[in-house]
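Missing here is one protein chain; the remaining ones are kept as they sit in the complex.
Note that the chains are named A and B in the order they appear, and that numbering of residues resets to 1 at the start of each chain.
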Amino acid sequence: MDNLILRAKELLENKTVQVVIGYEAGPTGVVRPAFISDPANADSLIYDERCVQNLAVYLTKPEVKHLGRIAIVSSLPVMRSIMMLISEQQISYDEIVVLGISADGVLLDIADLSVMQGYIDKSDLSNPVKYKELLAELKKLTPAEKFEYWQKELSKCIKCYACRQACPMCYCTRCTVEVNQPQWISVQSNAHGNMEWHILRAMHLAGRCISCGECGRACPVGIPCHLLTMHLTDQVYNYFKVYAGTSEKMNSVMSTYEPNDKESFIV
Amino acid sequence: METIRKLIRKQSLEKLYNNLAANRKVYAPVIAADKKAEYKYNPGFADVTFDHIRSTLSVKNIVFPKVENLFFYENSKTESTITDIDLDKIPEVVLWGAHPCDNAAFDTLRSIFCWDTKDEFFSRRLEKLTVIGLGCHSSDEYCFCTSVGLSPSSSRGSDILLTKLQTGDYQAEILTAKGNEIVSSFPDLFEPLTDEKVDITEVKQKFSHKQVTEKLAGAFEHEFWIANSLRCIGCGACAYVCPTCACFDIQDETKGKNGKRYRSWDSCGFGLFTLHTSGHNPRHVQSQRWRQRIMHKFSYMPDRNESLGCVGCGRCSSGCPVDMNIAEQLEALQNI
Partner (left out) sequence: MSDFEPKIVAFVCNWCTYAGADLTGTSRIKYASNVKIIRFPCTGRIDFMLLLKAFSNGADGIIVSGCHPNDCHYTSGNFHAKRRWIMFKELMDFMGIDMSRITFSWVSAAEGARWAEVVNTTVTRIRELGPYVSYKELVNKSVEEEVKNG
């Protein structure tokens, strides 16, 4: 990934950006996010198939914004998250430099927002293949089997909110689950509280989820909670023909409407 | 009491387990569908694992459940009636096959929950707990018990500590009266110990906790905290999987006239943890929260509770989605 390192160095040296967010291998060999502000340290940047975390989650954090202008190593999900964050007016494209990486690991030249737009436009935006298969299998189950499957999975939940914290779209400074006047959902981590939390999370991400799968990856107890949001991503496309994170001007699916939206269950 | 060492044959372990499980709750590790170890109540002996390194969650929930009801209430127009929880109903639990780090953590938790006022809920649960520990014959890169004053064969917190012998049988160290009671209930299962060659893993020491504690005393304002916590996403995973983290949140849940007050796990890593009603937040950025986590375990607790707040199980690091490796950071802190 020499090109990436060279580009990162260049950006830091000519002070275009103050920090580069990318990936590095930690002392134990585990890949993790790196915040590089000294060009001399740019050599530690790596990019390979282990670099899966969605780095866009850092773009809305005050302590990261505080560092100055950011260059961010961006695979497709990161670019889509950036697009989504711009459309929701959480960040502006001027605050960042996108170090785009193609699906086969090549550094892209993302000169401006329209180039990024073009790259997203010609990419496959549906859910990743491995999850498509899982989703299809789950959909085949009977309602009772689905209920049992999710109850079993959600019973593992400890409400550490890693799914929320890992998600670039969950940037609210105060989450509904933390509001207790009125208390919208049960804070307890039990069968009922866990289910309500995961319904709430999925619904608040409907039409906003860009299918990176980060929530499921972050979960310390291995709940496939990303399947809930990915299912809704599928359905949003199915009903409204929209994928999240595809345009800086896109309106949030759940806060707009088309008069001819089709449904079959309202009597 | 003085430690007694005995031998228990591999086949006798099953008898011991089944006898205990017949009339008690036995909490033992099994390998779950996702290949990770988890603890379950009264699994069949065939499913119980003796080879796990660490379960995803610690076993602290026996004494500090993730949600614990404190009392129930009923409101009328003029007054509230409170019904206490019947603590006598807390069942006896045998913890089976937990590793020395997890068992030592009960001591650490006691130093928090019984620091000045004795926490009734916690201490009653602890009284009802008997620990049959298992020395570690395997470890991985996340283990660092030897850096926090423990070892793969530490007996702290265990009532009986089993250690695998090279013959495949087990050595049983009987450490407390509670442990002795079990052994004397099943005298046929225990034999005199002859072969003492034990199969114990080696865990490399990564840092000196004493040195870390000394360094931390003057490191509150150090730039280390910001540089090493930027990648922290502020979830509660580390605290929730930690065997010694004891912070909790108290909530009321009311339905109509009736309700309950309960406590549930909380984490100093959350932004809202220290948010004041005024809107001021003394720990308003993640670096301050990360500093608090390390300071609490390695500086404040040795100072106040005379106990280190970490047992070196490595769960926080192995469970972290962004590789906030605590042992690595402490190693670095030791040298700042």
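In the analysis below, contacts are C-beta pairs under 8 Å (C-beta built on N, C-alpha and C of every residue); 3 or more make two chains touch, one makes a residue touch a chain.
Not measured: the values here are computed from a predicted model.
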item	value
Touching residue (missing chain; options B:A21, B:V48, B:V67 or B:I294)	B:V67
Contacting the left-out chain in the complete assembly, out of A:C170, A:V187 or A:V236	A:V236
Hidden partner interface residues of subunit A, rising order	138-139, 141-151, 155, 176, 184-186, 188-192, 195-196, 199-200, 202-203, 206-207, 228, 231-232, 235-236, 239-240, 253-259, 261, 263, 265-267
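One rule holds in what follows: only the chains that are shown with their structure count from here on.
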item	value
Gap in Å, rounded to a whole number, between the CA centres of subunit B and subunit A	33
Contact footprint of subunit B on subunit A as seen in their complex	26-28, 30-35, 53, 57-58, 61-64, 158-162, 164-166, 173-174, 178, 180, 183, 186-190, 217-218, 220-222
Contact footprint of subunit A on subunit B as seen in their complex	34, 36, 56-57, 66-67, 141, 226-227, 230-231, 233-237, 239-241, 249, 251, 253, 262, 264-265, 267, 270-272, 285-287, 319-323, 325, 328
